[in-house]
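A single protein chain has been omitted from the complex, and every remaining protein chain is retained in its original position.
Our next item is chain A:
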Amino acid sequence: MVPTWSSFGLQNSASPSMEQLTFFHDFTMVVITLITVTVGLNMFLICSCLLTNRLLLQEQVVEIVWTVIPVFILLSIALPSLKALYLLDDPFTPSLTIKAVGHQWYWSYEYSDFPGIEFDSYMLPESDSLSIARLLETDNSLIVPSFSQIRVLITGSDVIHSWAVPSLGVKADAVPGRLNQVMLYVNRSGVFYGQCSEICGANHSFMPIKLEAVPMAYFIKWALKSS
């Protein structure tokens, strides 16, 4: 999924994780807006009238109110935040394992459960006739089955990269010598894009991620043909 012109919020979600994150973002934005408006209004009123509470020395009730209300506001943000955090890291039983290795400056993918499926994924130049989305198209896409639990193991081979697909709510650093695991569950078929999200050198902006989610039967056909 490509971000569209003039889009205001996040990309549409295509996974349960991203649904949670979108909900949390939207909810927090409402809270932030209310706080900003309330504080702004109070500041305006204080600044515009110098005589307000001129004789006030202490006021216990208002002290308690402006301490207790923020406690509940912070709790109402913290609880959904923790819920989303733990859901993203939930243990799961994967039905497929894919490895994504970051290189300067391309991604390579390994499907070791199927013998011999391993390929590099380079960005297509703008002049290429297949290049529809500028700086996001690749010569080989990562093909995954939709509606199934996929384990993606991410590592780097030279410097730190970061594998991210915003509409699926996944992002993990590709650190050389370390394997980072993320869970992928795509709840519809389609093409989803991402970019390297850790400055990794001169061509950092030119190593996109293109992921194609297809129904399981098509995925198996593709995998058997490619292996």
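To be clear about the criterion, a contact is a pair of C-beta atoms (placed from the backbone, for glycine too) under 8 Å apart; a residue touches a chain by one contact, two chains touch by 3 or more; residues count from 1.
Following the convention adopted for this analysis, contacts and distances are computed from a predicted model.
Missing chain, UniProt protein name, picked from "Coatomer subunit gamma", "Cytochrome c oxidase subunit", "GPI ethanolamine phosphate transferase 3" or "GTP-binding protein RAB5": "Cytochrome c oxidase subunit".
Which of A:T52, A:S157 or A:S226 touches the hidden chain is settled by the complete complex: it is A:S157. The chain that is not drawn here is touched, among residues A:P16, A:P80 or A:P94, by A:P94.
The chain not displayed touches chain A at residues 89, 91-97, 99, 101, 110, 112-114, 118, 145, 148, 151, 153, 155, 157, 172, 177-182, 215-217, 220.
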